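Every protein chain except one is present and positioned as in the full complex.
After this line comes subunit A, so read on.
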Amino acid sequence: MVSPAPGSGPRLHADTDVCAGAGQCVRAAPELFDQDDGGLVVLLAADVPQASLPRALDAVDLCPSGAIGLR
């Protein structure tokens, strides 16, 4: 098996079209998510460092609108 290239670990994506703006993601993982002035999600990092993975998964589960995902 080929070892994954750098940056091919879990990647976050966020969809501001469906974001409900209540900031659950920011509370769960402030190092990965922010909100713009209008309240919508802003990704601070798309590549999730290993140490942040549990918080990233938490954020995905807590998000009420399905706006964020990890793949």
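We take it that a contact is a pair of C-beta atoms (placed from the backbone, for glycine too) under 8 Å apart; a residue touches a chain by one contact, two chains touch by 3 or more; residues count from 1.
Please note the rule applied: contacts and distances are computed from a predicted model.
Peer 1: UniProt protein name for the omitted subunit, picking from "Carbon-monoxide dehydrogenase small subunit", "Dipeptide transport system permease protein DppC", "Cytochrome P450" or "ATP-binding cassette domain-containing protein"?
Peer 2: Cross-referencing UniProt, the chain left out corresponds to "Cytochrome P450".
Peer 1: For subunit A, enumerate the residues touching the unshown chain of the complex.
Peer 2: So the residues of subunit A touching the unseen chain are 18, 20-24, 26-27, 30, 35-40, 58, 61-62, 64-66.
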